[in-house]
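Sending over a structure as structure tokens; questions will come in a sec.
With one protein chain held back, the other chains of the complex are shown just where they sit.
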Amino acid sequence: MSLDQIFFYFFGGIAILGAVLTVTRRNPVHSAVFLITALLATAGIFLLQRAEFLFAAQIILYVGGIMVLFIFVIMLVDIDVALRRVQFTRQRWVALLLALVLGAQVALALWMGRAGFRLPPARPASTEGNTELIGRVLFQSYMLPFEIASILLLVALVGAVMMAKRKT
Amino acid sequence: MIQDLIQFMLRHLWPLVFGVVIVAVLPLLAGYVVLMERKVMADMQARLGPMRVGPHGLLQPIADAVKLLMKEDITPDKADRWIFWLAPLISVTAAMAAYAAVPFGPVFQVADLNVGLLFITAVMSMGIFGIILGGWSSNSHYSLLGALRSSAQVISYETAVGFAIVSGLLLAGTLSMQKIVQAQAEQQVWFIFLAPVGFFLYLVGSIAETNRAPFDLPEAESELVAGYMTEYSGFRWAIYFLGEYAAMIMVSSIAVTLFLGGWMRPFPNVSWLGFLDFLPAVVTLGVAGYCFWRAPRQPVQIQKVVMALFGAGVLLVAGVLGWAASLPETMTERGGILGAFWFLLKVFSYIYGFMWVRFTFPRFRFDQLMRLGWHILIPLSIVNVVGIGTALVLAKQMHWPRWSAISLTTAVTLLIAAWLVHLELERTSPASGGAEA
Amino acid sequence: MPTEYFLQHIWLIPLFPLATAFLMLLIGRQLPNKAVSVLCVGSVGVSFVYSAGAFLQLIARPVEQRVAEVVLFDWVPAGPFQTAGGVVKDFVAEWGLLLDPLSAVMILVVTGVGFLIHFYSIGYMGHEGGYYRFFGYMNLFMFSMLTLVMANNLLLMFVGWEGVGLCSYLLIGFYFLRKSAADAGKKAFIVNRIGDAGFLLGIFLIISLFGTVKFTELSPLIAAGGATTSQMTAIALLLFVGATGKSAQIPLYVWLPDAMEGPTPVSALIHAATMVTAGVYMVVRNNAIYQQAPMAMETVAIIGALTAIFAASMGLVQNDIKRVLAYSTISQLGYMFLACGVGAYIAGIFHLMTHAFFKALLFLGSGSVIHAMSGEQDMRKMGALWTKIPTTAKTMFVGALAIAGIPPLAGFFSKDEILWKTFSREGELFFKLLWVTGAITAAMTAFYMFRLVNMTFFGKSRVDHEVEHHIHESPRTMTYVLVALAALSVIGGWVGIPAALGGGNQFEHFLAPVIAGQGGEAHAAAGVAEAHHDPMEYLLMVVSVALALGGIWLARFLYVQRAELPERMAASWKGLYQLLYRKYYMDEIYDAVFVNRTKDLGTTLSAFDATVIDGIGVDGAAWFTRFTSKISIWWDTWIVDGLVNLTAIVVRMMSYPTRLVQTGVVGNYALLIVLGLLFLLGYSLRNPVQNLLQNVLR
Partner (left out) sequence: MIPTSHYLFLSLMMLTVGIIGVLTRRNVIIILMSIELILNAVNINLVAFSRHFGTVDGQIFALFVITAAAAEAAVGLGIIIAFFRNRETVLADEMDLLKW
């Protein structure tokens, strides 16, 4: 069992565990913390796949940005009320069933196609670093999507401000 | 499997050692930074500061640490125990993990990541969770308010700081800390001279990010007792404290690496200044001599001894430095040891700047702080990045002389800064409507 | 300056007054009087300079190409249409200015006299309100008049024609607070409209016959006999109706005496010198048409002669100084038309010019007198002013001599020219009769003019006392103008000294090319005239001078030596006196015949409106609408809305079960989405699953 596998199972296990706990915790703050754990584990998996830039981006954006936002909101909305209520919807059992069946289907599809992607074909390690590569591709082939994404962010910013603003 | 692990360990022996060293030394360093701060404060207030514990209070930090360890560890009732326990760890872990990418010297570095600077900022940005969760979990209004304030402040200023860093990155052209330092060596100039506005922005932003005066609203004793740390006591509090000072050293080492030439000595490739390599040895030698000179003049016997021991230690360091300086250029130890000295020197001078600011300026009001961040620093930082980029384009594509391009864009940036400040004064002057909340 | 600069820029001439007119009427109220006077008088002066320059450069050209035309733009591009003759013409009316000898003389007269009168107005109107308004109207008039005389086609000419009509209306009603003035303005406007209708019809007829309104294209067409004589007569008469309207001929002269309500400069400029002569100009301009219609020409001659004598006879007994001048104007215009009628167009224009000089002089003089008498216009309250206002008196005396036809003043030559042309027109008794009329009119003219002079300046003073004190000579600006005009009316005639008196009639030679049919042989004719002088001509001159002197003597005898006689005569021949004094009751007759009938028509029509149109039409329609709307209301409520409600009910019943699905809870929707996803995947995976199951079962 090689080191890669150790790290993979370590991170993967943490990720799944964090995900499950996220979904099951009663207290949103706890779920947020576990979600952060899961995200960090995912970042680790990215690092495992030599995607350093994405690793950093994942931590900065997801953990440092989005999750802070989440926790903020959790603190703004008074959660004590919600804590004393039933946490799961009426449709929980059927929903659970459906989700599991869906997962089983996809798993079946993957299992039948597993021969397709065993090990990734060995490639020469790219001479230039991951960041430079991403930068080049991003600003050459994906210029337009990049701009559109920035516009999307701007719109989301304005919209969020407008909605969260007190109507005075 | 075990073999693999051992193989791994061996392959990464030095980084592991460095990591252990850092984790071990950092608390000590932080403690002595505290001592330094108290001394500086005392000096600025015409006092002596701690003198009792050890000669000139040299053992004060250790005493404090011991005291904190022995204090009772209170966990408030109704607190969310688990998170209350988790929060300080997060903050200190974030601060320490960032050190993995800091180059204390050409070799003295845990990992020269390809995305080093990004990694540092990323890990640093996680410190917020320590603050928010701590404030929230202790289930007290002071703490919660302090936490919210502090996180709001940190998030607001992170943007400006990020842009300031980008302005440095544009000049370096790489994210790896080592390469940044080398870039400054090759371009034969510290980036502070190429991006003065960026450095200034980073200075202000870093002060705010570490919640230090005059931006220490989250811990404003006069308003909320101790901010998010109100309910913490004993060792957890110590951990928070450690985290803060670690973060402080962290931001200053980023500044040193990015703007102040990193571990290189001044004018690294001016050969006739080579004697500067012996400066560390000489300085430490002087310190040691001072210690020996003061040793007999200590009031108590034990202090005499301690002083002498301290002098001996410094003497040892001086010896090491001198030996390193005498080594031939090619050997890595030389650069490593000397580099560590220069790096720490620069870091401490930067921190001294922090303290100076702290003891000089009065505290902001929170709306003023936010307005400063959003109305002046962030736009200015964006303008600054654009300016630097323009200058680089002019220099590379148009083949302007770099200095003229840089100074031109800097002048423009400063003009815009003046304009922004003017606008701000207009908006907040009581004549025109006064300050909005 | 390029050669023929002025000829290329004649289009500027009307533009200067127009510009200042706009300025005055837009922001004039804000301007100080000095600025107003400088601007307006200056603009007219500038256009006078331009006209003079154009005139000189025109003379500089050889005789046969003394025509300058500037087309600014196509104004009415009406496109192709079929004329009555069946020819397809592309009709277009340009905004084009034509400068030939005729219009050259006209613009000289208009701008020259106009400039003098403007200058005079500075002093005369100085104390009046609405100074800027007055000058704005005056400049607008200058623009219109210049457009009229410089137009290169009938349509544009008509624009100017209407423009001057409008300005005369505005200026007659300048003191619009005085009801009489307002009424006079309206009267002038309406009467002019009648004439203009005729003019417009004439233009339409021309268009439909020849398909063009350009003079330069028109005259060859006519010379080629483009239309029958009767058509020509119709056109000519219609145009002449317009002329009678504008130039105050019988039967449309009634507006001119009332027009004296306006300020005196206005009377001088519009109702003596320029506008009223527009008719004459128009007739001369279209002489080609008239030469094709002898009957029309005779009509013109008769009308002219009759107007001349009638107006003169009315002028004999008027007591209002300006009215006398007004009637004299009418009769002089009659002279001009007489000239046109007998084919002596050039003589007509000649008399037009000289008349412009001395009648402007006389009007301005009378204005100066009124000014001195502080507004008094009745001659019976004047007298013995000769010493009190010497300049005015002398200049007016010169003017009177000129109009009376005393050689060598201007009036003599022009009037004598007309009379001689009338007499010498080879034909039957008819023309001799016309001559007799003209001669009698000349005598009358001399009489009433000197009656005016004597009653005003000589005899013993009949002035009221409070007026007596502040009788004073008018300011310089006015007297200078008077002097200048006096000089003009002395020498003005010398350009046309007939060959008989050894002066080679340059005026005639200059204008000859304009007159159709005698372009070239004008010289020949002149040469012939020089060859042998008809002794008759000298005789006629002697006669007319004698008649004039007789009139003058009679006037002096009646109003200076035996000043009590006139009243007695008036008493003795009361009927005649009243007839003349009441202007042959013309106004009353017009009122009875036209005005009141028109009013009756109006009342009838209003009654018709009230009863038939409103009563049956409108109210009936309203009632019908209400009725139908009642029906449609019922329809709407029961049928249309009923159907809608029915649909709504049905939809509600149908939708009840389906809406149960719409819980509004996001979770359920998400669940449905997942369900759909599941089915899709299941469908796409069906074969492998089957295989799998088979393997398992086997």
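First chain written, first letter: the chains are A, B and C, and each begins at residue 1.
Keep this in mind: a contact is a pair of C-beta atoms (placed from the backbone, for glycine too) under 8 Å apart; a residue touches a chain by one contact, two chains touch by 3 or more.
It should be emphasised that the depicted structure is a prediction, and the values quoted were computed from it without experimental measurement.
Peer 1: Where does the absent chain touch, in terms of which shown chains it meets?
Peer 2: A, C
Peer 1: Just the residue numbers, please: which parts of subunit A touch the chain that's not shown?
Peer 2: The missing chain touches subunit A at positions 2, 4-5, 8, 12, 15-16, 19-20, 22-23, 25, 28, 31-32, 35, 38-39, 42, 45-46, 48-51, 53-54, 57-58, 61-62, 65-66, 69-70, 72-74, 76-77, 79, 81-82, 85-92, 95-96, 98-100, 102-103, 106-107, 110, 114, 117-121, 123, 130, 133-134, 137-138, 141-142, 145, 149, 152-153, 155-157, 159-164, 166.
Peer 1: Residue-wise, where is subunit C in contact with the chain that is not depicted?
Peer 2: Residues 659, 662-667, 670-671, 674 of subunit C touch the chain absent from view.
To be clear about the criterion, only the chains that are shown with their structure count from here on.
Peer 1: If you count the contact pairs for each chain pair, which pair has the most?
Peer 2: The largest set of C-beta contacts joins the chains A-B.
Peer 1: Need the CA-centroid distance for the pair subunit B / subunit C, whole Å please.
Peer 2: Whole-Å distance between the two chain centres: 97.
Peer 1: With chain centres defined as C-alpha means, what is the inter-centre distance between subunit A and subunit C in Å?
Peer 2: 92
Peer 1: Show me the residue ranges of subunit B that touch subunit A in the complex, using the header's touch definition.
Peer 2: The contact residues of subunit B facing subunit A are 1, 4-5, 8, 80, 82-83, 86, 113-115, 118-119, 121-123, 125-126, 128-129, 132-133, 136-137, 144, 148, 151, 155, 158, 175-176.
Peer 1: Sort out for me which residues of subunit C touch subunit A in the complex.
Peer 2: Its residues touching subunit A are 665, 667-668, 671, 674-675, 677-678, 681-682, 685, 688-689, 692.
Peer 1: Residues of subunit A touching subunit C in their complex?
Peer 2: 89, 91, 94-95, 98-99, 101-102, 105-106, 108-109, 112
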